[in-house]
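Of the protein chains in this complex, one is absent; all others appear in place.
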Amino acid sequence: MVKIKSPEDLASLTAKLQKEKNTEEICITVCMGPGCLTCGSQKVLESLKEEIKKRDLQEKVQIKETGCHGFCQKGPILLIKPAGIFYQQVIKRDIPEIITETIINNRIVERLLYVDPILNSKIIKEKDVPFYKSQYRLVFGDNSLIDPHKIDDYISLGGYSALAKALFEMTPVQVMEEIKNSGLRGRGGGGFHTGRKWESCRNAPSPDGVRYVICNADEGDPGAFMDRGLLEGNPHRVIEGMIIGAYAISSNEGYAYVRNEYPLAVANLNIALELAREYGLLGKDIMGSGFDFDILVVQGGGAFVCGESTALMASIEGKRGEPRPKHIHTSERGLWNKPTALNNVETWANVPIIIKKGAEWFSQIGTERSKGTKIFSLVGKINNTGLVEVPMGISLRDIVYKIGGGIPDGKKFKAIQTGGPSGGCLPEELLDLPVDFDELTKVGSMMGSGGMIVMDENTCMVDIAKYFLKFLRDESCGKCVPCREGLKRMVQIIEDITEGKGEPGHLELLEELTQTVKEASLCGLGKTAPNPVLSTIRYFRDEYEAHIMDKKCPALVCKNLIEYSIDELLCTGCGSCKRACPVMAISGEKLYPHTLDMEKCIKCGICLEKCPFDAIKIS
Amino acid sequence: MPFKSTDENITGGKDFPDLYYEEDNLVSLTIDRQKVRVEKGMTILEAARWMGIKIPTLCYHEGLTPWGGCRLCVVEVIKRGRSKLEASCTYPVAEGIQVKTNSEKVQKTRRMIVELLISSCPNSRTLQDLASGMGITEIRFKMEDNDCILCGLCVRMCKEQMMSGGIGFINRGAKREVSTPFHKSSEICRGCGACMYICPVVTLQCRGRREPGDLCNACINVCPTDFGF
Partner (left out) sequence: MDIDKIIDENKGLKIPLIPVLLKIQEIEGFLSESTIRHVSRRLSIPLSQVFGVATFYSAFNLKPSGVNKICLCEGTACHVKGSTRIREKLERILGVKPGETTKDGIFTFTTINCMGACAMGPIMKIGTEYFGKMTPGKVDSIIKEYISP
């Protein structure tokens, strides 16, 4: 590889790559994102390679392995270019047919097309799929064009030109001002103004001139995987953003703290860093500008609290990941007590776009105080699960119904949870709320890092609150009393409620406790921990009361408050349930209605699943 | 007008004398409506104690690095018009801030913290005294019988004053405990006993007559003037 020694070198390399790219050549893109991988895209890829080789098509057809495209529900996904044909739920067996029909004979394999659930029509092109149509894929869109292991793919799309612009046409202060003017706010949860953070970091005194930049890829929010999608699919964009940021605050050392559960992200990022170094885009004298900067990848140890800035820094320093008081901001005194600019993966990925297209262009997207787009991981009881990127200001309803395709099985929508364990559950009435940092905070939830979990009528809100509380209790570092002891007690109270031992004063005690935990905890984990409870009490109080007063779980979830029984009219006496029951609570003769012994029943629900006639009822 | 009921009048209208006189090293702030100028780098707790204001603490000790874990020392800090609860033992004094050390919100929070602690660790005399002093007469949580409030005094004592490092925190969240490595006696422990000396639970076991696991409240009647908070 030749080193890139000037912006002209980069420009000519980009031009060369673009020219080489044969737009006529057929390219089959296979999504290797986490969702598709779990449904077997590895096997699809292998057989695709085999088949191409067998038919001697290597010259004509190119295969590209990319990161997540977003539409995980329909994985494994194949995209055939230049026609832009979109095949979904492809399995190994489909491959020969795809090659014969589509590649050789130029015909479409109808069976593999996406079917619009409302119009019931088949859709051929990716861009016409409703899931993609309502999105604005500013940051995420390139994922389907890039093989994360190939830096040339990124450069041919104009990658690293923002870096060249920053290094050669702008001063660090100008870069910082540009980010400030764009109105970019942190995508990691808090929504802090990125430009302002950089400014305070730049202006903070550091006697030896050492400053750090950190990329927060800890993504501990259960049910969220956008940072993973970005880092695995398009690592160079994040790296480019970090270099620009480092230039703006004049730092020479960067860290990327990646969650322990994401080994592939670590691997891809390390490969990408190595390639960038080989090109001279990272390391000493970047692009001949005289600016030095390098990035080290640090693997986390599996602790949610390490997403918090001070805990993350303690973890990088090799200590227990315990937060410390932040009376002085980490931008002034962070890693090893030096000024540190810490930003989320998605925040960094936005930086090159802003520098390239300008603050003014960027600030036209979004709302008054929230600019740009946001990636959400749309999961739960929704038809189209996956990663979606939307402009700020879009309503939650549009995300759920237009992009998400509504609730499966004709069930009723109940709540949408944003912000992960620190956020809240919003009811149907608030669905028209725009996606905006301040609007979401106002109603007791928050933007968070991007988890968006949809719940239907079969979800018990008390159970959800319990789930988050238990999660936080186990993930709290345990340093300060309100969080450690408070959460423990909150879990106990809410467990009592779901077990039918709730008492009238419990809700008030819970509310009093949340107040202390919220106000007196040391770090953001404790300060936001009560949100799931507070928001569910606020919007679904009747459900709590049903548990406490009537000892009933309206959604039929809480085990101690439900009973299984067999509907005699529906039971055909087939005996499936009897064989499956682990405690032999079901008895009856073949072909006669069976009976269920409540004394023995452990409410595991297996009979419900096994009964072919829906004769098992819950009440 | 001799008795204007303004803020100044309540405290006699006089500012507190400065702590030091090196002008450029001073920060002025208001603590409980009294203006005071203290040295940069002090914590609110130090400033308040120097003024004679009592703030209860558990995990703080003069000889050790402040840790900010127990949150008993919370005070209300009003900065740019926004009020927040902050741990006074770690919060550095800052120009122009207003501090309320004993507002209703502060008291309520402290009471809840003591209630939380005592329900898990009822044998500590220190906690029982605090509870009596704050007028806590009922514990609404399930009683447990632990013997550590995880204040970390012993850990810091061992490391910072005894220059050892035999004990440390292990695990996290609700499972956190203080222990020696592998729960075995530590090779570097010299048996100096400093950890026991400083522990607010072990050394001061409550002696009042009571069922194990209850609130004591016995001292309320014995020593009515002794409780400052």
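Every chain is named by a letter (A and B) in the order it is written, and numbering of its residues begins at 1.
Methods note: contacts are C-beta pairs under 8 Å (C-beta built on N, C-alpha and C of every residue); 3 or more make two chains touch, one makes a residue touch a chain.
Predicted, not measured: the structure shown is a model, and the values here were computed from it.
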{"item": "Partners of the unshown chain among those that are drawn", "value": "A, B"}
{"item": "Residue among A:134, A:250 or A:299 touching the omitted chain", "value": "A:299"}
{"item": "From A:130, A:235 or A:420, residue that would touch the chain that is not displayed", "value": "A:420"}
{"item": "Option from A:181, A:260 or A:289 whose C-beta touches the chain left out", "value": "A:260"}
{"item": "Given A:4, A:95, A:175 or A:316, the one touching the chain that is not displayed", "value": "A:316"}
{"item": "For chain B, residues in touch with the removed chain", "value": "165-172, 180-182, 186-188"}
{"item": "Residues of chain A in contact with the chain not shown", "value": "34-35, 37-39, 72-73, 75, 219-225, 228, 260-262, 298-304, 315-321, 377, 379-381, 385-386, 417, 420, 451, 453, 455, 459, 464, 467-468, 471, 475, 477, 580, 582, 604-606, 609-610"}
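To be clear about the criterion, only the chains that are shown with their structure count from here on.
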{"item": "Whole-Å gap separating chain A and chain B, where each centre is the average of the chain's CA atoms", "value": "40"}
{"item": "Touch list for chain B against partner chain A, complex", "value": "67-72, 74, 84-87, 90-92, 105, 108-109, 112-113, 116-117, 119-120, 140-142, 149-150, 169, 171-176"}
{"item": "Residue ranges of chain A in contact with chain B within the complex", "value": "303, 305, 320, 324-325, 327-328, 473-482, 484-489, 492, 505, 509, 512-513, 515-516, 519-522"}
